[in-house]
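Notes to accompany the following structure.
Below, a portion of the complex is reproduced, with chain positions unchanged.
Chain lettering (A and B) follows the sequence in which the chains are written, and residue indices restart at 1 in each chain.
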């Protein structure tokens, strides 16, 4: 159910986007109980100018390696769970792909369970 | 007022994206009372790797023909109306464009009426 959009600038190695997507998926599996195979991701590599950001904000400095991750998911996770998710995504993108932890910016958008159809025109979560 | 984002992989016939957008618009007109001409759509064809998904989820199997549709719209539609919308979109994309019903994945994001400006810097729905 999470729909994930990952945006970054061109210049990363071949396959970077898919690997980043898998890391986000595994982090959601591990921290916020996302079901197996619940993986719907749009990954966009942008030409120069495709991301516009400040040099730093709240103590984090940003480089051209900024990775913007926006996740639409069902409402209801606690603040603690969201914190675990952020920590896991930033840590794993750093450890596995060399992304600077500061360059991982995450936005969550929460929706209700009946707001999804995963194929066949059915609202699978609507009960 | 619905802002619709449609994402799919390159390889579809010329004009596929616009036709898919029109089908989504007509489905919203028919099922959830979207006003005439309330049509604001971003349609993106992605290179290989631009979508990342599992082979199947909850009984639907996905192909390279996956069509991801995210709709931002005013809150307040009933679960029944949302179900009608999903069914109509998947059915019409299948009937008119040959998209596999299983490949139609839909996400709704609900907002309040004052969250829109349709031009001229005015909040047309704010009353």
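As a working rule, a residue touches a chain if its C-beta (ideal position, glycine included) is under 8 Å from a C-beta of that chain, and two chains touch if they have at least 3 such contacts.
Keep in mind the model is a prediction, meaning the values are calculated, not measured.
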| item | value |
| --- | --- |
| Number of identical chains in the entire complex, 2 depicted | 3 |
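Convention: only the chains that are shown with their structure count from here on.
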| item | value |
| --- | --- |
| Inter-centroid spacing, chain B versus chain A (mean Cα positions, whole Å) | 21 |
| Sites on chain B touched by chain A in the complex | 7, 44, 46, 49-60, 62, 68, 70, 79, 82-83, 86-91, 101-110 |
| Chain B-facing residues of chain A, complex | 3, 15, 17-18, 21-22, 25, 35-44, 72, 109, 111-112, 114-124, 126 |
